[in-house]
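I am attaching a structure below and will ask some questions about it afterwards.
Note that one protein chain is taken out, while the other chains of the complex remain in position.
Chain naming follows the written order as A, B and C, and within any one chain the residues start at number 1.
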Amino acid sequence: MSRRKAVTPPADTPLEREHGIALLHGMLRIRRFEEKAAELYQAGKIRGFLHLYIGEEAVAVGAMGALRPDDAIVATYRDHGHALARGIPAGALMAEMYGKANGCSRGRGGSMHFFDLSRRFFGGYAIVGGGLPIAVGLALADKMRGAAPITACFFGEGAVAEGEFHESLNLARLWQLPVLFLCENNRYAMGTALERSESVTDLRRKAEAYDVAAETVDGMDVAAVEAATRKAVEAVRSGGGPRLVEFETYRFRGHSMADPELYRAREEVELWKQRDPIAAFTGRLRERGMLSDADLESLEAAVAREIDDAVAFAEAGPWEPVEDLAKFVMSD
Amino acid sequence: MSRRKAVTPPADTPLEREHGIALLHGMLRIRRFEEKAAELYQAGKIRGFLHLYIGEEAVAVGAMGALRPDDAIVATYRDHGHALARGIPAGALMAEMYGKANGCSRGRGGSMHFFDLSRRFFGGYAIVGGGLPIAVGLALADKMRGAAPITACFFGEGAVAEGEFHESLNLARLWQLPVLFLCENNRYAMGTALERSESVTDLRRKAEAYDVAAETVDGMDVAAVEAATRKAVEAVRSGGGPRLVEFETYRFRGHSMADPELYRAREEVELWKQRDPIAAFTGRLRERGMLSDADLESLEAAVAREIDDAVAFAEAGPWEPVEDLAKFVMSD
Amino acid sequence: MTTMTYREALRSALRDALLADERVFLMGEDVGRYGGAFAVSHGLIDEFGPERVRDAPLSESAFVGAGIGAALNGMRPIVEVMTVNFSMLAMDQILNNAATLRYMSGGQLNIPLVVRMATGGGRQLGAQHSHSLEGWYAHIPGITVLSPATVADARGMVLAAIQRPDPVFIFEHATLYPVEDDIDAQSGAVEIEHAAVRRRGKDVTLIGYGASLGKALSASTELAAQGIEADVIDLRVLRPLDMDTVLESVAKTHRALMVDEAWRTGSLAAEVSAQITERGFDYLDWPVARVCGAEVPAPYARHMEDASLPQTPAIVEAVQEMFA
Partner (left out) sequence: MTTMTYREALRSALRDALLADERVFLMGEDVGRYGGAFAVSHGLIDEFGPERVRDAPLSESAFVGAGIGAALNGMRPIVEVMTVNFSMLAMDQILNNAATLRYMSGGQLNIPLVVRMATGGGRQLGAQHSHSLEGWYAHIPGITVLSPATVADARGMVLAAIQRPDPVFIFEHATLYPVEDDIDAQSGAVEIEHAAVRRRGKDVTLIGYGASLGKALSASTELAAQGIEADVIDLRVLRPLDMDTVLESVAKTHRALMVDEAWRTGSLAAEVSAQITERGFDYLDWPVARVCGAEVPAPYARHMEDASLPQTPAIVEAVQEMFA
């Protein structure tokens, strides 16, 4: 494992049992959902690109828990975790990956482009960096209206090299917009390690160049993620302008289903797997006596049912009629 | 005048008389050349956009003096000063602005697009920020060949907001390329003051985000410009990777000939004019007893002759035959 | 009726849009304190303040993207990209976000965004500042592309665009800003679905838009003197194209020519030509002709640039050939 930076130590918020279980449940849902998705991809039920979030679940679950329903969300092509954590029904997501009309984007988006306006989930963006200006604009609208919601924008550390990162952070700070930039630093952009994509790998120094307050958090610790995000959300919501939180995390799978993973050592992956956010948090809840074997079993069972239902929903879903090919290109 | 930042105090290099006069001469050439160009623009001899450098002469003259003939230069649309200081004959530049075939770009470029490959002047770039990636590439070639030349890239402070600034500085530092970024901070991008275009107006903090060493220099002091640039050039040439130097300067004229100058107070302009780099340096040379009235007169006379000759060269130049319209679109 | 320039007509429409709807705001480089690179928004910052007439840094991708985001979130942004030349820096946001989000979201999102920019050559600005790329925009499903050629359309198209639920791109030919004409200062939105017949004739159909309309019109005057009467069509809407109006004319004239400043290969004129042939093959007595920009980066020198752009004599000549 590469050397770790000093991260902000997790605020030691007392963990309520119920809440702890909810966090674990959230992570488990993502894990099992994606394991199933990978299986269905192999089976040819899901096509196109499939980018798994496995290993990074603590980030989406912890961060989303700190946001309100009226906040806006912008995600990337690796958006299953964000969508599930935001509360989009697993069935609508699975159906989307099947390309069905009951999918959350009516089969037009696929895995990379989940949308749910009712949950202010403004979508998965598949051009790296392309979601940042959108988030700035969402926040600008709220600011101009004097509205309370903030916009949370997820992106990978690879996006930091793009010009749009630079332009967006500057604009957000210049105009003091309520945007929360959430950088998922999983150390690789496809096969390019952060060290080969940034001359300065401490991303907080990037944020400083725009006078955007930033902190780095252990992205494998769901409670730490939630605490840090909550603090940042409060600062943003109270008019303090944009903030950036960097989550140190790792994807356990390849970049997409096609990745031969030539660029990293198996040992590195194994080391990170020892920090599996789900295993770690399970252990912590157990230690504190908040989680019994029975609890875990019933969680897993609930999740399994949810996934089964999602697959059934997707399987049963209708195909969008081909005559509707041009529907939604423009408003009627 | 807006508050000034702490700038690196000018290294007190002893100023040789001959060299001092050469610097003054260089600045005077630009000033008089541009005054004539403005006149010719009003007369309809020069068309298109004309961006005057008047007030900023110390930057081009001081910086160019620190570079070698085999170094590569990348400039902007405001490129008269750079081209003259680099030694492109005034006649070739004037003829270019006339659109004549004896112009430095055969009349195809105009004021914004001076080129002279023999002097490794790789041109004026009119898309703001567009020259930076080119400079990175020029330097990459030198580095890959193990060649000694460096690339000097001029750009305005307005360009700092563009994504290409971010991408280019990162790439240059990541690959340790011999590029010298020379930022002409004249406080405005058209009518947009730096304060309205950057959340952080100390541009050194920008450079820090890429681990690029930077300093800020009084751009109205030609000797200070030269000394600072020389130091930076040495660091870059000796393999230290890219550097950035910011010159605090001011344009005395509008952005282009069409600018109504609604965005700044006349008093601000007047205050800056009191720091006219030519007047200031003339005074300094006089104080030190290095410049007599007669010296100045003969300098002015030489410059006037040069400008007259340049105009005559342009007037006498042939038009490129219209049949050659498509010549140079591609190599033959 | 009052006399107004194209520039003033645009400004009056922007002002009316700002007055009528709180959600409307302007955003772009130098739209505020500078007054607009072409003085279109001159004075509006004084009336509406810097929040609603919002100067943006040199960050085309971010502020166009921010316009999309603000439109997604209930505002009605009018973004100025200054010129089409700089819009390449925002092309990703336009092509991949503005044009796709409604579709990709299965109809959940919509983007009531207006983007204005100057376009075209003819001002000796050289290769980086003289592009005519509205034809590229006309290729993109999911957006509407307008090209006002008259003072009335300058005003009316902005007012129409701001009412649309989907992105509208308005291309203003930079040589038109000072053009004057009479206009009803209170006039509202114009329809933005049809091409307009700007002159009626029976012998040949001349098609143009933006500044090329003027060249087609002046050619038609010369042709009339030679006994050739032209229908002159102003496309107005570059996407979706109103080919019905064009074909109706060609059914009558049996000959068509399109004037387009853009480089010939892959120009919008190619599309118009292809569609006329596809739908009106039997009408045609002569192949559809195109008078387009020469395939060179725009040269600075006046005589060279003139030679690189479609000019009236070339249009007249091409029509004469049809009758030779």
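The rule is short, and it goes like this: a contact is a pair of C-beta atoms (placed from the backbone, for glycine too) under 8 Å apart; a residue touches a chain by one contact, two chains touch by 3 or more.
Note that this is a predicted model, so its numbers are computed, not measured.
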{"item": "Which residue of C:A127, C:I233 or C:A307 touches the chain not shown here", "value": "C:A127"}
{"item": "Residue among A:G26, A:G62, A:G81 or A:G109 that touches the chain left out of view", "value": "A:G109"}
{"item": "Selected from B:G62, B:G130 or B:G317 as touching the chain missing from the view", "value": "B:G130"}
{"item": "Where the missing chain touches chain C, by residue", "value": "61, 85-86, 88-89, 91-92, 95-96, 99-100, 103-104, 126-128, 131, 135-136, 138-142, 239-241, 262-263, 265-271, 273-275, 277-278, 281, 284, 286-290, 295-297, 299"}
{"item": "Absent chain, residues of chain A that touch it", "value": "47-49, 96, 99-100, 105, 107-110, 112-113, 125-130, 158-159, 161-163, 189-192, 196-198, 259-260, 262-263, 319-320, 322, 325-326, 329"}
{"item": "Chain not shown, touching residues in chain B", "value": "72, 103-109, 113, 115-117, 122-123, 125, 127, 130, 132-142, 144-145, 151, 163-164, 167-168, 170-171, 174, 327-331"}
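By definition in this document, only the chains that are shown with their structure count from here on.
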{"item": "Computed distance of Cα centres, chain C from chain A, in Å", "value": "41"}
{"item": "Inter-chain centre distance, chain B versus chain C - centres from mean C-alpha coordinates, in Å", "value": "36"}
{"item": "Inter-chain centre distance, chain A versus chain B - centres from mean C-alpha coordinates, in Å", "value": "46"}
{"item": "Residues of chain A engaged with two or more neighbouring chains", "value": "163-164, 167, 170, 174"}
{"item": "Junction residues of chain C - those touching two or more other chains", "value": "57, 59, 61-62"}
